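Shown here: the complex without one of its protein chains, the others still in place.
We call the chains A and B, going by the order they appear; numbering starts again at 1 in every chain.
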Amino acid sequence: MADRSVRTESPEPRTQDIEGEVVLPSWSRRHVLDLDDFSRQEIEQVIETAAAMKEVLSREIRRVPTLRGTTVVTLFYEASTRTRSSFELAARSLGADVISIAASGSSTEKGESLVDTVRTLQAVGADMLVMRHRQSGAPYLVARHVNMSVVNAGDGWHAHPSQALLDAYTIYRHLGDLRGRKVVIVGDITHSRVARSNIWGLTTMGARVVLCGPPTLLPWGLRPDQQREEEWGLPSVEVEPSLDRAIEGADVVMCLRLQLERQQAGLLPSIREYARLYQVNEERLARARPEALVMHPGPINEGIEISPAVAHGAHSVIEEQVNNGVAVRMALLYLLARGKTNNREALA
Amino acid sequence: MADRSVRTESPEPRTQDIEGEVVLPSWSRRHVLDLDDFSRQEIEQVIETAAAMKEVLSREIRRVPTLRGTTVVTLFYEASTRTRSSFELAARSLGADVISIAASGSSTEKGESLVDTVRTLQAVGADMLVMRHRQSGAPYLVARHVNMSVVNAGDGWHAHPSQALLDAYTIYRHLGDLRGRKVVIVGDITHSRVARSNIWGLTTMGARVVLCGPPTLLPWGLRPDQQREEEWGLPSVEVEPSLDRAIEGADVVMCLRLQLERQQAGLLPSIREYARLYQVNEERLARARPEALVMHPGPINEGIEISPAVAHGAHSVIEEQVNNGVAVRMALLYLLARGKTNNREALA
Partner (left out) sequence: MADRSVRTESPEPRTQDIEGEVVLPSWSRRHVLDLDDFSRQEIEQVIETAAAMKEVLSREIRRVPTLRGTTVVTLFYEASTRTRSSFELAARSLGADVISIAASGSSTEKGESLVDTVRTLQAVGADMLVMRHRQSGAPYLVARHVNMSVVNAGDGWHAHPSQALLDAYTIYRHLGDLRGRKVVIVGDITHSRVARSNIWGLTTMGARVVLCGPPTLLPWGLRPDQQREEEWGLPSVEVEPSLDRAIEGADVVMCLRLQLERQQAGLLPSIREYARLYQVNEERLARARPEALVMHPGPINEGIEISPAVAHGAHSVIEEQVNNGVAVRMALLYLLARGKTNNREALA
């Protein structure tokens, strides 16, 4: 996407130099668990900070000593290459020490011993915990029992806030202000923590969110709007089962990975049928706006939820998403560390 | 335990600055395999050095470059979050490089290939090896075949010297000189490497050690004292099967984790019965001295060997133990590195 114009300046004309002497707006949040309680201003601050981090990453020596002496522990109860590497690299680019713990399922899976584990990590000297867990809500449980900062790197079907923030940042870089932008999220909404966190982030930023997918994979099927909100506690979004109609005039088309085991669970007639109805391909994409972005949290099932031509085409910002992920995660770690320092009324 | 007075000065009024120009007593030990051959002076030197490290860990940037260019390898044949993280953080806080190797059981478990593995690690450039192994004595085998320093991070039921040193340091911080202090170790003594190393460390420091637990989980059952020493090669300790009597006037109550599989092995009538007789709870703790410390090497089975109220109560220093672990391990790595340098008659 070299031909695509990208905004490198911050959302607001505020001086931003992570090493210089600047007065930054305060950041008081101690954990990043989901985006459901993030304000518009907070998301903007992440975007702004990520832009500064992007600059750091473009240097010959991609490293600042901002978090020197800080220890970030990544505790992953689910396998992950992408997200773990992204957080590790983010932490190291800020000069932090990283300890990686790949928790094998069996012995460490009970809630009880999870709390024991994270308390130990805190006592050992961890300052921030980046965690992924199979159980929705696990990071909330942890956050209640520790003083260190907790970043949710994915919990069950619930939330994946750093992914949604990097998606917001990626959209912002290309399209600027998100207000009024039409963002279509296509696929298995029910089981997607990426979708959930994006629904929160995008609506907070003023985007118009349209969900599209087979009724069996939509949280509310086709029930009326009001009921949805009450039952699911999600902000107001539109639902459009036809992808052709949903994609009409879209600014952003966000595909979700189809977990192939959904078919065995009886939620899909067949993968082929799914691809016929919900694959984002060139023909369908032609209905979107000319500068529409195509996004995907990865890893991609090429030829299923997205056609190869679209995945690697001029509208795709999929690789840039991964790339922006490091900058956004640097921003989160930086803001959490700064917040902590502010709270201690001392400046690093 | 914010209300508890803590000694921050060293055991002896000796200037101690790990970065300044001071004359330190010599340290000639190359490995830390167990405490059975540690002198009182050596344990004091670890405590003293740990106090200096504690100061480093309290700084804004918790890091000194003392071990820059040194490579510490952690080789764990048993899963561990606590001990491995603690050593890793200790090594990094001293500026060392860390390489972590989680050895999967099957292919690397035979003694023969263990020696091959560690020789390779040495040839690759490791300076210090921190190892945990299921077989008692494995670190001794390794130490005979390498020139690098070996730290035993737990071998079978045999020894766990860094745990016992951090326990000694924790007691020292609160109670000062250990001489004459009554320390009760409660639980499954037979299968506990923590207990064994503590028995050595505590008796060397002059404490009076009382073991308490079901006869099936005591190494000598209830046989007379003399015979014990001969059979087990342990220093002289007392045995008191009744926890109520054992805890009477204790300065320290050290609970051990009950491995729940002991019941299946027929060594316990039931977990409930065990808890009834050997749980450290508030009622029992009232018999100890008013400033008594409650310790546990973790992870805790709350409600089994210790009641929740005691585990989180005013006497508990359990979290501080984990915290002190990093300082004590920094001290060990530092002393081993300095010993090495002294031996080479060159100063870093």
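In this section, a contact is a pair of C-beta atoms (placed from the backbone, for glycine too) under 8 Å apart; a residue touches a chain by one contact, two chains touch by 3 or more.
Here the structure is a predicted model, which means the values were calculated and not measured.
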| field | Option from B:Thr71, B:Thr170 or B:Asn323 whose C-beta touches the chain left out | value | B:Thr71
| task | Based on the whole complex, identify which of B:Asp116, B:Glu238 or B:Glu261 touches the chain you can't see. | result | B:Asp116
| Which residue numbers on chain A touch the omitted chain? | 57, 59-63, 79, 81-82, 85-86, 88-89, 92-93, 298-300, 319-320, 322-323, 325-326
| Residue numbers in chain B that touch the chain omitted from display | 68-69, 71, 73, 97, 99, 101, 103-104, 107-108, 113, 116-117, 119-121, 123-126, 346, 348
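Heads up, the rule we're going with is that only the chains that are shown with their structure count from here on.
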| remark: Turning chain A onto chain B by a C-alpha fit takes a rotation, in degrees to the nearest 5, of 120
| Gap in Å, rounded to a whole number, between the CA centres of chain B and chain A | 42
